[in-house]
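Every protein chain of the complex appears in place save one, which is left out.
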Amino acid sequence: MDFPTFLIQCLNAVQYGLLLFLVASGLTLIFGIMGVINLAHGSFYMIGAYMAFALAPLFGDQFILQLLAGIVLSALLGFVLEWIFFSYLYQRDHLQQVLMTYALILVFEEVRSMLFGNDVHGVTAPPWLSGGLSLGGVMTYPVYNLFASAACIVVAIGLYFVVNRTRLGMMIRAGASNRDMVRGLGINIRLLYRIVFAAGVALAALAGMIAAPAASVYPGMGGQILIICFVVVVIGGIGSISGALIASLLVGFVDTFGKVFFAQYSGISVYVLMALILIWRPEGLKSKGY
Amino acid sequence: MHTDAHHSQPLLQAGALTRRFGGLTAVKAVSIDLHVGELHAVIGTNGAGKSTLINMLSGEIAASEGMLKLDGVDATAWPQPKRARAGIGRSYQRTTIFPQFSVLENCRLTAQAALQRPWHLWQSARGCAASVGIAREVLEVAGLAGFAERPAGSMSHGQKRQLEIAMCLATRPRVLLLDEPLAGMGAEEAERMLSLLERLKRDHAILLVEHDMDAVFRVADRITVMVNGEVIASDTPDNIRVNPDVQTAYLGDAHEH
Amino acid sequence: MNTEAAMLDVAGVNTYYGDSHILQGVDLQIPAGRALGLLGRNGMGKTTLIRSLMGYVPMAAGSVRWGGRDVTGWPPEKMARLGIGYVPEGRGIFPNLSVSENLVMSARAGVDGSRAWTYDRVLSLFPRLAERLDNGGAQLSGGEQQMLSIGRALMTNPTLMILDEATEGLAPLIVQEIWRVIGQIRETGISTLIVDRNYRMVLAHTDLAVVLEKGRVVLAGESAALAQDHDALGRYLGV
Amino acid sequence: QNAPIKVGLMLPATGTFANLGTMIENGFKMYVAEQGGKLGGNEVQYFKVDDESDPAKAADNVNKLIKRDQVDVLVGTVHSGVALAMAKAAKESNTLLIVPNAGADVVTGPMCGKNIFRSSFSNWQPAYAMGKVAAERGHKKVMTITWNYAAGNESVKGFVEGFEAAGGKVSQQLNLPFPQVEFQALLTQIASQKPDAVYAFFAGGGAVKFVKDYAAAGLMKSAPLYGPGFLTDGTLEAQGEAAQGMYTTLHYADNLNTPRDNAFRLAFAKAYKVNADVYAVQGYDAAQMLGAGLKAAGGDIKNRDKLVAGMETAVIDSPRGKFKLSPAHNPVQDIYLRQVKGNVNEVKGVAVKALADPAKGCKM
Partner (left out) sequence: MTSTPLPLAAAPAGASRRGLQASLLPLAVAVLLSLLPSFLSSYGSDLVLRIMVYAIFALSLELLVGTTGLVSLGHAGFFGIAAYVTVLASGDNAASIAWLLPAAMLAAGLYALVTGALSLRTRGVYFIMVTLAFAQMAYFVFHDTPIGGGSDGMFLTSRPVLAAGGVTLLDLEKSSHVYYLALGCLVATYALLAAVLRSRFGHALAGIRINEQRMRAAGYHTYWYKLAAFVLAAMLAGVAGFLMAAKNGAVNPELLSWHESGGVLMMIILGGLGSLRGAVLGAIAFVLLKEFYASSAILGSIAERWQLTLGLTMILFVALMPQGLIGLARRWKRSPEAGHAH
């Protein structure tokens, strides 16, 4: 591999890593901080992508506006979902939540099929993002991908700030370890959790909306991303935003170079990485920090 | 077993145990000997490193430096379960029980540790007469006999503290490392615990960590005082009581009776 | 006891855990600015009473009034917002938060808008905590956790402090300090409800005392008077 | 009058391939409806099972049709792994099986059997044809890329065979785990090696994303992208601009413009409100094949020998053009060269006439 190609591969790795982070961030929030093992996270991602598909014609060129509308809608959805399906599960065994989210996957998948059919759909990127940059004469790089990466970085910073630096973030984390005590301090944990859950759903949906123009929209798209996101969250250390970012980038690099060097066995590479890291550091890379 | 072994070799001997947590040295080169027939109290300010010391003696956490001998045999590298089976029993400062199990099962399970036989698949655990017998006995001793069938989690705080001690006794230890056994117990229960300690020390080596000074001065044969990870004094109770360093660092004026 | 206007007035509390009838008609009043000690042997229902009035455990019967207002059945977060600072038995530290986060997250102005208890004041009360600000809650010693739990409750600037075994595991010097602070708090007009195994200290630092026996109030009155009643103390506390 | 013929449709109703399942089913039913709801004079009764495209459940699912519903003939499916399990079960229970899509070479290779038929294609067929086309178009050095799974590997193998037989050289075979859609790393590798052309096998969402990414990387001009028809069939709306001008090979195209095809497409559009595609044709032809066999057997489904002989000798008047079956029961058919124009795969000619699958390993 010559040097320019190597650099482009690094760029690929970073870009894939950042996109993974965007999806995984919502998962860290719901899974790592609230303690809900949310298998339906991939479905929220899918919902976001289909939302982009459905909203695009309504908003035309107003891409940012469309994203905002999508965030509001998905947050509302998350709010209601938490209310109906999760609010009474926190006191129970965590595995009950797993069963619930598993059931939700089935339901979402079928509802999607009823609303949108089973075709593959494309979503076009807004014109101002649809060009390509030439990279050293080797290939061109879609501007949209760079935009997506930028969006991921913004979300990463924002999320890190909220979770680590605000009282809201502290309350959420406190709630994950001892709900009763948080209540005893005068904090309405039910409302708080509903908001966090909504935020997690909105983040997943945002990821889906951002990914849609690049990845297209198709049945089962949520399932594929789900496992890899769990891998990211766990490698990073559950509940750690910065850990998730590092882990996403690591996974991005391992996946990218795995494909280049061990094409035949690249399916295993990410899992080998996870197993090695967890055997080395049983609590993930950043077990304590948030 | 020795009856009065004070002058024989110590049952448990710890040399220069040190434990660091990142930048903090929680315990600095603490040496301590425990003899059968002697109750050795360790007192000290909050965060002085008493629980950490117990954790190192029982093998719960590894010492950064130092050595440990049980019965003259080097036990520094032994993992916790091995130490426990060799006779080092401990209780926890924060109640550490099996809340879902019955009170009896809590004790039976710890008693079973000495008779594990995991391959005895045909034999029912509840039918294991030896462990059930020990469990009933220690519940009687701890004053919990009437609660045997209650789920342990449904007991009050003080009752759980009593169970904590009972579970420790159920392993039939030779060395008892007790981390604030009186905390949370009412006056009456504390009284019973103290007389139990007085009985136990005849054939056990006991290390007692406790903040209740009345109790400590009543039962201790020797007192070690820790502040910020270091031993500032180790002496008989009478000498400790009047030691000015100990008074300013720990006792305050409350115990100058 | 009934002559003063009660800040907290709990009447006829009956609480069950499953089938067992734990509290059997308990009455309790805490007048504004007064300290009340709740005594009883292990397992008599002290904690259950506190958890009932805080709204953690549903009461089968009984009422809770706050400053004359009926607040029966309110959930814990609303009770806390009335101005109750709660130091639970067993501390309830958030293990995944650092010491300073444990304090900061609970900071709140009192119902009257007062901010008497600030981060700095709590740290100066417990200098040991100031040394361990970045430690995770789970990595504190038992006593440090207890300090944190008290400090956290103070950060909410309560009008009523409920201390359930708040001195457990604290070194004698600190315990003295805590009792001194309780005295101070009392002077600033804050009420306190204290459960502690050291009945002598409780009786010395409270105005009123209530003794529970098997879920019933068997004795209630002035603390000073009870301190002299060796008979009753022997009967109900086993001392 | 005979008892109704029980047809067991084992097709995906959920998951990635759900749409293909619907098209196949509709095609099949349309032919039966055209015959007045009868095949060989018999009423047709349908039994359906969702195969979920999950090979792990395939054995159980196919047994539902064979044992529970006791169907006379099995029709299915899309996923190759599932089709293999069906073939295995069909052999063990001696049930008639018609595969209306799955291209796994082994179905009409080592797994072939008297009672096993295919109305679609073998993976080898369009790939081999594309190999010849690529060589004819003057490409010397070509790279291939696919998912690392049976269908992809078979397709690439067919392409290499066709291309190298015609004098070309495949310089590198890339693959990535199924069903991953992160192509960027491999696209970079392609770009750095500067091949004359690239042959790709992907389907569904993967096909859409691959073609879009390939175009976005600016590779379409420097290294034209070829593939079997699945790369652009049913995905053009989603691929949009990116796929324009691409060449693919398949046994069907969107505007063959034969009277037979036009009539079929019109009827299909009327009946189901969507345009017919290759999957609909395959379903339709599966029904035709069964009909031909039944006719030869005089409507008696139990007369297996006559039925099979009838199917083996029939000339199927398919919308794709007439075809017969090879001795291994795979269509011997023309493979078209098509080019993407707007939202259709326009036919540009015949890549290979009457191409028969080599049926390696078939002993019958």
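The first chain written gets the first letter, and so on, giving A, B, C and D; residue counts start at 1 in each chain.
Heads up, the rule we're going with is that a residue touches a chain if its C-beta (ideal position, glycine included) is under 8 Å from a C-beta of that chain, and two chains touch if they have at least 3 such contacts.
Remember, it's a predicted structure, so these values are computed and weren't measured experimentally.
Q: Hey, which of B:S58, B:T224 or B:N243 is the one touching the hidden chain?
A: Of the candidates B:S58, B:T224 or B:N243, B:S58 is in touch with the missing chain.
Q: Give the residue, chosen from A:A148, A:A198, A:I241 or A:M274, that touches the chain omitted from the document.
A: Considering the complete complex, A:M274 is the one touching the chain left out.
Q: Any idea which of A:M1, A:L89 or A:L146 touches the chain not displayed?
A: Touches the omitted chain: A:L89.
Q: Looking at the whole complex, which of B:M67, B:A113 or B:I232 touches the chain that is not displayed?
A: Answering carefully, the residue with contact to the hidden chain is B:A113.
Q: For subunit A, which residues reach the chain that was dropped from this view?
A: 31, 37, 39, 85, 88-89, 92-93, 95-96, 98-100, 102-107, 109-111, 114, 227, 230-231, 234, 238, 264-265, 267-268, 271-272, 274-275, 278-279, 282-284
Q: Considering the whole complex, not just the chains shown, which residues of subunit B touch the missing one?
A: Here the touching residues of subunit B are 58, 60, 79-82, 84-85, 89-90, 92, 96-101, 105, 108-110, 112-128, 132, 136, 143, 145-149, 167, 170-171.
Q: When the complex is taken as a whole, what residues of subunit D touch the one chain not shown?
A: Answer for subunit D: residues 13-14, 47-50, 54-56, 58-60, 63-64, 67-69, 80-81, 84-85, 88, 92, 104, 106, 148-150, 153, 177-178 touch the chain left out.
FYI, only the chains that are shown with their structure count from here on.
Q: Among the other chains, which touch subunit A and subunit D together?
A: Intersection of subunit A and subunit D contact lists gives nothing.
Q: Can you tell me which chain is nearest the middle of the complex, judged by mean CA position?
A: Central by C-alpha mean position: chain A.
Q: Across the interfaces A-C and B-C, which one involves more C-beta pairs in contact?
A: If we tally the contacting C-beta pairs, B-C comes out ahead.
Q: Using mean C-alpha positions as chain centres, tell me how far subunit B is from subunit C in Å, no decimals.
A: Comparing mean C-alpha positions, subunit C is 29 Å from subunit B.
Q: Take the average of all CA coordinates in subunit C, do the same for subunit D, and state the distance between these two points in whole angstrom.
A: 75
Q: I need the residues of subunit A touching at least two other chains; which ones are they?
A: If we look for residues of subunit A contacting two or more partner chains, we find none.
Q: So, with touch as defined above, which chain pairs make the list?
A: Between chains, contact exists in these pairs: A-C, A-D, B-C.
Q: What part of subunit C is in contact with subunit A in the complex they form?
A: Touching subunit A: residues 54, 56, 75-78, 80-81, 86, 88, 92, 94-97, 101-102, 104-108, 136, 152-153, 156 of subunit C.
Q: Residues of subunit C touching subunit B in their complex?
A: Checking each residue of subunit C against subunit B gives 17-18, 40-44, 47, 89-90, 128, 132, 139-144, 146-147, 165, 168-176, 197, 199, 237-239.
Q: Applying the document's contact rule, which stretches of subunit B touch subunit C when the two form their complex?
A: Touching subunit C: residues 21, 43-52, 93-95, 154-159, 161-162, 180, 183-191, 211, 213, 250-255 of subunit B.
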